[in-house]
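With one protein chain held back, the other chains of the complex are shown just where they sit.
Then we have subunit A:
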Amino acid sequence: MTTTPTEADEPTGAGTADVPAPAGPRGPGRTVRVVTYVLGRLTTAVVSLFAVIVAGFFLFRILPGDPVRAMTEGREVSAEQREELRRQFGLDQPLWQQFLDYAGGLLRLDLGISFQYREPVVDLILERLGPTLLLAGTGTVIAALLGLFLGARAGWKPGGRGDRTNTAVALFFWSVPTFWLGLLLIVLLASGRGFMPGLFPTGGMVDPRVSGTLPTVLSTAQHMVLPVITMVAVIYAQYLMIMRSSLMDEKGADYLTTARAKGLRDALVRRRHAVPNALLPTVTLIFLNLGQVVSGVILVETVFSWPGLGQLFYSGLRVPDLGLVQGLFVVFAASVILMNLLADLVYPLLDPRVRP
């Protein structure tokens, strides 16, 4: 994870692996190929994003249920009051007009208005972005470190006891429902029963009564423990599995034989030679994994009442708040598309074998 780029060069540098040399490392031919590659990837991303925007708009429009009816359900409102709401939300306009307004707004980075909060969706998202990045970021980093570490061990001696235990545990957590695991942790560690009662808060991000920087940081850290553990438990398995199989692929490589022939200890061969190369495919995974993180974070934030995008999405779904849900859908999808694009663009820099 530290100096991957240098180490990535190792197979070429060692000269043992038969890497097809990129034809003409410099020169006009290569520039054209790179430009074509980048443009191709960019086009794919833009087309995907456009498809997401169109699909997102119409998908939420064909869902059953009238948002104004849903918002006013069980309340004493007159037909005039409902009409006023409908007018405010632009729902009285024909569908194509609504779409044009929506698409026009997107060009100005305006995701529309949340029906339930009466505020621009963009503002709501920006407000909640921080907590989500904090939770998802911490969870991803810890899960990646843990998964890669355990995966490297497991893949070096596949079928061994360590491998079997590690893989089984990881797959167990991978298949456990996030919601259930979160509630279980609350019951055991937060609620005042279980074997370690009342250690952590059951929800929220910070105790509303604290003030000052240090108490806020401490309170936030305390509130983060359970959600982070839940996220890590659920997502680390995929890092483990990909690292494991990636390492198993490398295991038979000639350069490792060479390394062993130099008399290096087995652990050194693994750490210094095999792991760095096996890390490459996982780089892509870390980007692509964002989709999983998004779905994971929605559930975790809901269980632990974490005031981030996931909880916002959940609150939008309950109403249903069309403007908000649709805006978040676009943001979530766009972030996955962006990550894919970055993976495509960055990977060739890391791995000369796939350079265009």
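To be clear about the criterion, a residue touches a chain if its C-beta (ideal position, glycine included) is under 8 Å from a C-beta of that chain, and two chains touch if they have at least 3 such contacts; residues count from 1.
Rule of thumb we're sticking to: contacts and distances are computed from a predicted model.
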item	value
Undepicted complex member, UniProt protein name, chosen from "Coenzyme F420-reducing hydrogenase alpha subunit", "Phosphoribosylformylglycinamidine synthase subunit PurQ", "Lipid-transfer protein" or "ABC transporter substrate-binding protein"	"ABC transporter substrate-binding protein"
Contact with the hidden chain (one of A:Val38, A:Leu91 or A:Ile142)	A:Ile142
Contact residue for the chain not shown (choose from A:Pro64, A:Pro94 or A:Gly263)	A:Pro64
Interface residues of subunit A (partner: the chain not displayed)	1-5, 7, 63-66, 69-81, 84-85, 88, 113, 116-119, 124, 127-128, 130, 133-134, 137-138, 140-142, 145-146, 148-149, 183, 186-187, 189-193, 196-212, 215, 217-222, 224-225, 228, 268, 271-272, 275, 283, 286-287, 301-305, 307, 311-312, 314-315, 320, 338-339, 342, 346, 349-350
